[in-house]
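Right, I'll just put the structure down here and ask away after.
All protein chains but one are shown in place.
Labels run A and B following the written order; every chain starts at residue 1.
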Amino acid sequence: MIALDWYLALSAILFTIGVIGVLTRKNAIVIFMCAELMLNAVNLSLVSFSAHLGDVHGQILVFFSLCVAAAEAAVGLAIIIAIFRNNLSVDITRINLLRW
Amino acid sequence: MAELIPFIIGIPLLGFLINGLLGLAFPAWREQKLLIGIIANLSVFVPFLMTLSIFMGMTGQSDPTVVTLWTWMEAGDFSADIAYRIDQLSILMALIVTGVGSLIHLYSIGYMGHDEGYWKYFAYLNLFIFAMMNLVMADNLLLLFLGWEGVGLCSYLLIGFWYSDMAKSIAAKKAFLYNRVGDAAFLIAMYLTFSHVGSLSFGEIFASLDQIPQTTVFWIGFLLLIGATGKSAQIPLFVWLPDAMAGPTAVSALIHAATMVTAGIYLISRMSEMYVLSPEVMLLVAVIGGLTAIVAATIALTQHDIKSVLAYSTVSQLGFMFLALGSGAFIAALFHVLTHAFFKACLFLGSGSVIHTMEHVEHKLHDEGKQVHYDPQDMRNMGGLKKYMPSTYWTFLISTLAIAGIPPLSGFFSKDEILVMTFNAGTVAEYGAVYYGLWGIGIITAFLTAFYMFRLTFSTFHGEFKLEKNVAGAEGAEKHLHESPKTMTLPLWILAALAVVGGFVGIPNFVASTFAGTDVSVNQMHIWLGGSIADFDLVLSKAVEWALLSGAVLIAALGIFFAYRLYGNAEVEEADKLVSARTRPLYSTWSDKYKVDEIYEGGIVNPLVKFSNGLYVFDMRVIDGLVNLVGGTMKLTGSLLRYIQTGVAGNYAFALVLGVILVFYLLLF
Partner (left out) sequence: MESISQLLHFFPLIIVTIGSLVVMMVDAFSKDTAKLYYLSVFFLIAALAASISDVFGPAGEAFYGMAVYGGTSAMGGVIVLLGTLFVVLLCKEYLTAIKHHVGEVYSLILFCTVGMLVLVTANDLVTLFLGVETMSIALYVLAGLIKRDKAGAEAALKYFLLGAFATGFFLYGIALLYGAAGSTQLTAIAEVTDGGLIYWGGLAMLLVGIFFKISAVPFHMWTPDVYQGAPTLITAYMATASKAAVIVALIILLGRAFPDIHSDWAEVFQVIAVLTMILGNVIALVQDNMKRMLAYSSIAHVGYIMVGLVAGTAAGYSGVMYYLFAYTIMNVGAFGVVAYYERQKGLDFTNMENYGGLGYKQPMFGVAMSIFMFSLAGIPPFAGFIGKYQVFAAAVYEGYIGLVLVGVITSVIGVYYYIRVLVYLYMREPESDTVFQQPGMVYKTAILVLAIMTIYFGIQPGALSEIFTQGFEQLQIMAATGR
């Protein structure tokens, strides 16, 4: 049996990769994918805690989080399409009409 | 008497609502000037009569009565009521507010008669009375603060009343913001008091003064003092008041001379039991008062704008009152509030009458097709108005004599008591030496007061009318000069009469004792307020008091004498127009006397003028600059910080991660 710590470490690493991705990428879609990676990293944590504690609540929460991620994706991609229609680009460094 | 309180407070509010709402909703109502005027006047006069009836039913020994209307707010252990306190101090202030208020409302009917914002003006004025009554009658600090903010708001609205003039709306904003600085200090003082006493009502604060540690007493006193310097225009927050003269003159008389600006003095007197516990704060109050008195008086010497002189004079007189407060002479300060309300309101209304006429002349000249423009407030264009405006002149003269401190007019008694008590504080208070110094400053200021006030009076009313000479195209202006209407002169005469007799409520005991041979108590102010206010004991001997009294009279007389020698001919511009002045026939006949004048000028006036010019520059550049610097720094910081907001979402995410690190750091370490 693999110790809980390893799962948590993996989850933390994945989460950090997601954060770094959000910070460094310029394409809105890639940024969104990185944010999704963060959510999935958390799901891994939840599942491993759940297994460790022998409690199903964590796993149920994962289902909620998956649903939320799906809904977010639907809305998010629609917004990105709207942006693309307006700006012909999804580069976030060029979408800065609103500032200061 | 308690059942009258809701009416005393509520009627002005009702007046505001009637005139304000009807005026806003129905343009036709705005034309009903007579009706608006009557409603507005009654909304102040009726409460005045009610206050008077409460006053009649009280004596100096009456216990304070608290009238609770309803509980304002309640949260946890904290509760504050809409409650009003009837005691000697609040009734005295209420009488001043409604009394002087009534006269100024009456005066405004004539003064604002032709203004299109007539309805709005009276609505604001009634709102002001409402707020001011809340301030002086409140039983707790929070309600007092409500009134405090309310009067600030009304003052803002009324200074910017003629908002089409850019400078005026800036002046309004300046006044409001300066006051807010003071208000912030007031709020913190309130929180501090609450955290130690657990209540904000005056009764409970006074009952648990011994629970507040000494340092906290100092800080509460200090913060309230900062609040008071904002409202009462003291160093370092005084610069808004001269600018505030942009509003209608009647407003200057009511708000910026007689009532609102004395709110700071009222506040400190109300908290006198706490102030006397901290000698350091008392000293600070006195020093601020003394410095303000002399700085403002010297600046007043250099001004040509008639209202500006009066504005600085008000600042200076308020400084006197603070000096009294700091010297433990709370009653003397309130006495000066009372007499000052009479004579300064009269002076302002008198100046308003003059300005009204000067504007009338300008309009008449325009009607004749002459395109002349001049400043109707510049005293260099006046002179000789005595002939045309006798009522204005005589009332103005009486009030000037009163402010100069000539016996037996009212200002003499109050100013003398302040000086005596300051000298007294040198003996009884801690840091006595400083108080002797402040007494010296007080004496010099008294001299300057007499001097600049007579400079103003002489150059406005004596000599020749100078407009026709000074302004091209103004020929024939003199025939348009006329006395103001009865609604304006009547309040002038009433106020002048009060300025004459007002001082008799505070005849010093030692004077009466000397004549009666035994110790008697004739000082009505002390009989009335002695029970509720913690004054220092007067320990001076009769001989010293007599000496101080005669000294004060002598100094005032000296000031008037110098002013007469220099300005008796109403020529204000000696310094720079001496040469051209001499060419005029009138002045050549006086040329011999000029030699004397030149000596005075070289020896006294010039250095004085230079010095006070310097101070004026200091005020404008340094103090104003300092304040602008703070505001400017804020804005600069803001305009730099706004660029953090780059508009790029990636940077926002980066800031978010920094925040995560910050929260982690705070929680884990």
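Simple rule for what comes next: a contact is a pair of C-beta atoms (placed from the backbone, for glycine too) under 8 Å apart; a residue touches a chain by one contact, two chains touch by 3 or more.
None of the values given here were measured: they were computed from a predicted structure.
Across B:G160, B:G221, B:G442 or B:G463, the residue that sits in touch with the chain not pictured is B:G160.
Among B:L52, B:L192, B:V428 or B:V544, only B:L192 touches the chain left out of the display. Counting the whole complex, the residues of chain B in touch with the unshown chain are 24, 70-78, 142, 145-146, 149-150, 153, 160, 163-164, 169, 172-173, 176-177, 180-181, 183-184, 187-188, 191-192, 194-195, 631, 634-635, 637-639, 641-642, 644-645, 647, 649, 651-653, 655-656, 658-660, 662-664, 666-668.
Listed by residue number, the positions of chain A touching the unshown chain are 8, 15, 18-19, 22, 28, 31-32, 35-36, 38-39, 41-42, 45-46, 49, 52-53, 55, 57-58, 60-61, 64-65, 68, 71-72, 75-76, 78-80, 82-83, 85-87, 92, 95-99.
Just so we're on the same page, only the chains that are shown with their structure count from here on.
Centres computed as Cα averages put chain A at a distance of 65 Å from chain B. Of all residues in chain B, those touching chain A in their complex are 642-643, 645-650, 653-654, 657. Looking at the complex, you find that chain A touches chain B at residues 19, 22-26, 28, 31, 92-93, 95-100.
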